[in-house]
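In what follows, a single structure is set out as structure tokens and then discussed.
Removed: one protein chain of the complex. Kept in place: all other protein chains.
And now, chain A:
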Amino acid sequence: MSATALTDPAAPVASAVHPDPSAAPPSGEAPALEVRGLTKFFGRKPDQALERLRAGASRTELAQLGTAAVIDADFEVRRGEIFVVMGLSGSGKSTLIRMLNGLQEPTAGSVRVMGEQLTGVSAKRVRAIRSEHVSMVFQHFALLPHRTVRDNAAYGLEIQGVPPAARRERAERVLETVGLGGWGDKLPSELSGGMQQRVGLARALAADTDILLMDEAFSALDPLIRREMQEQLVELQQELGKTIVFITHDLNEAMFLGDRIAVMRDGRIVQLGTAEEILTDPADDYVAQFVADVDRARVLTAANVMQAPRAVVAQSAGPRAALRTMLEQETSSALVVTGGRKLVGVVHDRDVLRLVQRGERSLDSAIRTDVPRIAPDVHLAELFATSVEHEAPIAVVDERERLVGVVPRVTLLAALGNVTTETGELPVAVPPVTVPVEVIQATLAGAEAALADARRAGTEDAREDGDLPPAAAATNGGIA
């Protein structure tokens, strides 16, 4: 078996480019999966092909020798994360996932599962690692058609040697978790596709392994059911803390599920990063083209696109300062915050103008608290309705209700169109002023004159100039 020799960590390329896998601690701290220089070549002369691959040959250059399904894959999957491998059909992702549990023997490179060497060990050892650490969910469900749903779900436990009564009970509980309580006695053929895949998921969950490999698990399902399953998977993952390696050709699915995403092309991983990184900073034209189609609204969050709040006034500031801020920012409303930057509400120019005209000293009566506020991790898709209902920018607040940014309508649209969302050169002023600038200026001048009169009269000290200057507000309000 040539693979044994090639999995040697001392193999030139593997060790020259990547850290020695044997240096990883063997116990608790090891990543869920550690993949080093993993290569799979289907063909007659693997040694020759490997040499040329190491010299940098591409897959097409080797087409005469055979197929290089996976070339030099190198990554780690952290415990408890959803790691998505994304690529079109033929990009090698199915071969890659099959090497992660030893269904395919790699031509070169090594895989460690929870710190244990998977490559180059005996078949028996590989089986033990699978049954203990790695379970799998298949594209076409791969249920045993002659067994009941319950016995299918209990299959992994059966292999682990769990006694019948215990495994039935556990299977029943997991079926309950995936929403199939009471279906245990049916045969898989009596279930719909979505339900069959729930059985597939239950089988993997019941085995209670640390790692779940999911090979295009939702690709064969209807779009509606697929969405439902994706959401359920995320919920389950948060609940159970499993490490999930998910293969898909659907970028939207990848972006929705993945904590990190590896994009594969022609057997190589061309980019590895979070959904946002891949979306906003694609590694090459291929990835860029790929992400052009993605539903950005479901990937980007408020935190990704929000701008520094510019039209912000302190609650303690008076109406004149608020009006001046709005004038400078050329906007008709401003957000009101407390000293601790906690969001109080919003004021509109007409209301403030009236206060100034009446000579009021406090903003409080003009503050409206119905300002739309959202958390930073909300997806843009959920902002549209809010954005339509409110003309003012949506305020982004952290868990302590502190203002961290705003999402104006323009920004929302710009994000979807992949226009740069960076602020600076093109400050976005929304909503536009509703009161003519001259009127505001006249009012402010009038108020100023009235103040001067008052000061001269010595009745009142006007400390309204203690306002936060707008520029400072913008800087302080920068994204945390």
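Following the convention adopted for this analysis, a contact is a pair of C-beta atoms (placed from the backbone, for glycine too) under 8 Å apart; a residue touches a chain by one contact, two chains touch by 3 or more; residues count from 1.
We take it that contacts and distances are computed from a predicted model.
> What is the missing chain called in its UniProt entry, if the choices are "ABC transporter permease subunit", "3-oxoacyl-ACP synthase", "Na(+)-translocating NADH-quinone reductase subunit D" or "Cytochrome c oxidase assembly protein CtaG"?
Its UniProt record gives the name "ABC transporter permease subunit".
> For the chain that's not shown, point to the residue among A:L33, A:L118, A:M136 or A:L327 touching it.
A:M136
> With respect to the chain omitted from the figure, which of A:Q48, A:T67 or A:Q160 is a touching residue?
Answering carefully, the residue with contact to the hidden chain is A:Q160.
> Among A:V121, A:L187, A:L416 or A:L444, which one is in touch with the chain left out?
Answer from the full complex: A:L187 touches the omitted chain.
> In the full complex, which residues of chain A touch the absent chain?
98, 101, 103, 127-132, 134-136, 138-146, 155-156, 159-160, 187, 189-190, 203, 207, 213
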